[in-house]
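Every protein chain but one is kept in place in this view of the complex.
Per-chain numbering from 1; labels A and B assigned in written order.
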Amino acid sequence: MKIKADVFIIIGSKIVKLLKQLGEATLMLVDTIWCMFTSPPRRDIIITQMKEIGVMSLPVVLLTGMFTGMVLAVQSYYQLYQLSMETSIGILVGLSMTNELGPVLTGLMVAGRVGASMAAELGTMKVTEQIDALETLATSPIKYLVVPRFIACVLLVPILTVYSIFIGIVGGYIIGVKLMGINATFFIKNMLDYTDNFDLANGIIKAFFFAIIVAITGCYKGFSASGGAEGVGKVTTQAVVVACISILISDFFLSIILF
Amino acid sequence: MQNKNLEFKVGVFVAIGLLVLGFMILKLGNREFKETYKIIGLFDYTGGVVKGGPVRCAGVEVGKVVDLILVTEGLANDEVSHVEVVMDIADGVILRDDARVSIQSYGILGEKHIEFTPAEKIDPAAKILKPGDKIKGINPVVLDDLAKEGQEIFKSLRGAAKAIEKVLSDQNVDNISETISNTKNLTADMKVFINRLDNLVANNAEDVTTLISRLSDGSAKFKETLDNLDSILVSVKEGRGTAGKLVVDPELYNELTALIKDLRKYGIFYKGKGQNTSRSKHIKGYDSGDEDKDMGINRGFIR
Partner (left out) sequence: MIEIIDVHKNFGELEVLKGVNLSVKRGETIVIIGRSGCGKSVLLKHLIGILTPDSGKLLFNGVNISQMKENELVEHRKKFGMLFQAAALFDSLSVKENVAFGLREHMDLSEEEIDRITSKKLSLVGLYAVEGKKPAELSGGMRKRVGLARAFAMDPAIILYDEPTTGLDPITSDVINELIVKIKKELHVTSFAVTHDMKSAYKIADRIAMLYDGKIIESGTPEEIQNTSNPIVRQFIAGNSKGPITEKNL
């Protein structure tokens, strides 16, 4: 009887903790958006973050996008070939890159790269009292640290997604047409027939939400760091895991809402 | 200086991203026809045509379906009498009212679209469709109806065969009139059947197998009849004729064409005016006895 009660207490406390964190993160998001419009940060700070988040993430996003498109083409080729439908690889690559893989992969890559570095950087600042120092200099950490990262993410993750979608389709094209010998015209025509701007818009809207998730989890986890290097490491891992899971879960719901 | 370099990189990143985005938006955008006019197709059955679906003329995309209206006029209880398919056709595409308007499927997913098949020879008398004109469409065939019709045809064929038997064996001139009317019915029915078959094949290629299996019942019976005919019509077995070829069984075709040819030779049967220009032209082709050309009628099957 005693043991059972303990189990409930553990479960209960986990849920309460989770809800508390969710609430705090949401408050932080509201604060961030409020701050973004009431006192926008300096341009050079945003530009620095844009370079970190956008430009520096480009290689990894291009690489994963390209290979995903190629893998899609290779995998589907053998299946579709048996149905004599190999020209529809274009459709498969086009639809999955725009609706799903482009935004999700970009989101995951950015969560791994940018989310982690945000959590680590802000976490270090937290444990070395730099966040406190910021406050003593009458500067809001939200305004100075979170808003620029948030703006850079929200503006650039959709653009990264566009890159990813494009390079993914190019990768599919290279494999399908150059390697598997599908007729190029059919590949492109089929893709264009079945993929339209709604699919592209879908992907970009998703990317927008993923950007919010990555920025807020990274910053929130960073701020919640305590202890020393160990604490920073812990929040960094948490930030990546939480961001990835949130991206996949929200992707499911966004897919339901958007279609 | 370093700051400028930073801004330059970010600027290039964003600019290229937006260019790629613009390129994709243009490419993926629904290629709209700029100037269009509206034509309304009338169908009893649309077989799953959707708004936004393509309209093609001789296989080339010339417009799209913009609306489907269930027409309830003139009927009690808001029953649906037919469907008006409103289409936007690109300006500069001239369609005449003698074109065949049918519902076809294309693409890997078998999407339905409206197909205009222009008459084979331009008929200056045929009216050019103006914006807002209505044109009667050819209804896609519902499979069950077709099977029923097929059986009726076989029934009347058998009646005809019996009549011919009487004529030829008894030399009973009085019965010839009966034969004529039977045969006339038969050919008329046959023609409709062929039309429908053609449509059906175009729309439901895969369903044809089902149809054939249904037909085989009938054709077994028909074979019997033909065996009878065979013995009677030894003398008139050279020519080649019409409709039979259209039914899949080549033997059936051979026998039927022979029969009609013979009938014509005796002057009992004159070919009626075709309701459908394009189809009747094909049939004329077969009547000429040109065997090579005959394969053309299989168009529907091959496609």
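Please note the rule applied: a contact is a pair of C-beta atoms (placed from the backbone, for glycine too) under 8 Å apart; a residue touches a chain by one contact, two chains touch by 3 or more.
This is a predicted model, so every value here is computed, not measured.
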| item | value |
| --- | --- |
| Contact list for the unshown chain, restricted to visible chains | A |
| Hidden-chain contact residue, picked from the options A:E24, A:E135 or A:E230 | A:E135 |
| Residues in chain A touching the chain absent from view | 42, 121, 124-125, 128-130, 132-140, 144 |
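Everything that follows uses one rule, which is that only the chains that are shown with their structure count from here on.
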| item | value |
| --- | --- |
| Whole-Å gap separating chain A and chain B, where each centre is the average of the chain's CA atoms | 52 |
| Interfacial residue positions of chain B with respect to chain A in the complex | 3, 6-7, 9-10, 13-14, 17-18, 20-21, 23-25, 27-30, 107-108 |
| Complex contacts: residues of chain A adjacent to chain B | 44, 47-48, 50-51, 54-55, 58, 85, 88, 91, 155-156, 159-160, 162-163, 165-166, 190, 192-193, 195-197, 199-200 |
